[in-house]
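Supplied in C-alpha cells, the structure appears directly below.
Complex shown without one protein chain; remaining protein chains in place.
Entry: chain A
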Amino acid sequence: MEPFDPAELPELLKLYYRRLFPYAQYYRWLNYGGVVKNYFQHREFSFTLKDDIYIRYQSFNNQSDLEKEMQKMNPYKIDIGAVYSHRPNQHNTVKLGAFQAQEKELVFDIDMTDYDDVRRCCSSADICSKCWTLMTMAIRIIDRALKEDFGFKHRLWVYSGRRGVHCWVCDESVRKLSSAVRSGIVEYLSLVKGGQDVKKKVHLSENVHPFVRKSISIIKKYFEGYALVGQDILENKESWDKILALVPENILSQDHFYVSLQYNEKGDHFNFQKHHSSLQRWEYLKKAASQCPSNIKNEKCGPWLEWEIMLQYCFPRLDINVSKGINHLLKSPFSVHPKTGRISVPIDLQKVDQFDPFAVPTISSICHELDAIFTSEAEKEENQAESDIKHRTRDYKKTSLAPYVKVFEQFLENLDKSRKGELLKKSDLQKDF
C-alpha cells in the first residue's frame, strides 16, 4: 500500500472528490427516496477545510450541487448533522427560535481510547490487531441488541478511519426519536460505569437481564482468544492484581479463595505462578469466585463475579453525548481521516470477524491505483472531458474502494425495499391503486 503523507492531502482530495467519492450512492442514502419533501435540502453538513477552518450549516439542493461544492471546497473532513426545519445555509434568515433540528439517524461512536484501562497492548490513538477484537465484540453486541431487542432494521457500521467504529441507524421511525429516548437506548446498552477513579466498573444484580446474558455469551466466544491469550490479562502479578482488585473485599479475604488460587498473600512465593498460562489461572479464578462463602450473607453464589470481570474487560463503552443529541454532527462515511489517510468505509456485518482496519484503503493508495489505471486508459481516449464523465461512475470500482461501496449499496437496497414495502402498505390502506 502506498504510504500516506498528510502533506499531499490537498492534491489527493482533489482527485478523490472528482473521481472516487461515490456521490450517487451517497445522495441515494441521504435523500431517502425523496419521500419527504426537502429532506436532503434541509440536511446540515459541516466541512473542515485546510488549516482547520471549520464551517457549519452547509446544505445542498441536490446531488450535483453537493458534488460541485465538495469539489470546490476540497474538505479535509465531512460531518453529517441533522435534518432541520429550514435550509441550514439559510438559517440566519429564519426567525429566532424557529430554526430547529427535527430528525436525524441514531448514531453510536465507539472509541478505542475508552478502553485504555483494560487493554495492555496499546493506548490512546494507537490500535493493533490484538485490541481490535474489542471493536469486533462491540459491533456484535450492540448490533444484536439494536436488531433483536429494539427491532431496528437499517444499521450501517462504519470504520472511523483511526481508532473506532460508528453506527448509523437509519430506520424512518428511528430518525424521529426524541433525545430522551435516544439517551434511554444508550443507557440500556451501558454496563461499564465509572471513570478513572472507579476500580470496579461493572456490577450485576441477581436478576440478569436477557440483554446482559446474551452479551456475555457473545463475549465468551472471544474471551479466551482475546483476553487470555492476546491480552494475557493474567500474565504476571501486575496484571492479575488488576483483576483481583475487582474481587469484592469479603470474597477476597476468604481463606478458601486463596486456597483455590493457591495464592499466598504473605510472601513472594505463591503458587499462582505454578499455572503458567492465563488460561489455567482463569479457570482457578473462576472456581474461586463462584464458590459459596459459608458465613457471608447476601452474597450471590455463582458466576456473577466471573461475568463482571469479563464485562469490564470486553463490554462496549459508548459515548452518550454522541447519541443523545439530535443535532450532533458525526463524521460522514467515505470521509477521509486527515491523520491516517484512511477512508471511513462501511463494515460488512457478515464478515465482521475478518475486518482488518489496516487493510482499509488509504486515500493515497486508491489514488495511486486510479492513476495507474487511468493513465493507461486515457492514452486511448482523445476527448478528456468525455472520458471524465464516462469514467467517473466506474472509477471507484477499479480501486480497492469497490467492495466497501458494495456493502454500502446492499445497505441502500434494504432501505429501498423497506420503503417500497411501507408505501405499498399505505396505499393498500388508502385503497389507492
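Keep this in mind: a residue touches a chain if its C-beta (ideal position, glycine included) is under 8 Å from a C-beta of that chain, and two chains touch if they have at least 3 such contacts; residues count from 1.
By definition in this document, contacts and distances are computed from a predicted model.
Within the choices "V-ATPase proteolipid subunit C-like domain-containing protein", "Oncostatin-M-specific receptor subunit beta", "DNA primase large subunit" or "Rabenosyn-5 isoform X1", the name that UniProt assigns to the complex's undisplayed chain is "DNA primase large subunit". The chain that is not drawn here is touched, among residues A:K68, A:H209, A:K287 or A:K339, by A:H209. Between the chain not shown and the residues A:G34, A:G151 or A:G421, the one that touches is A:G151. Between the chain not shown and the residues A:L156, A:L177, A:I309 or A:V336, the one that touches is A:L177. By the touch definition given at the top, chain A reaches the unshown chain through residues 148-152, 177, 180-181, 183-185, 187-188, 207-213.
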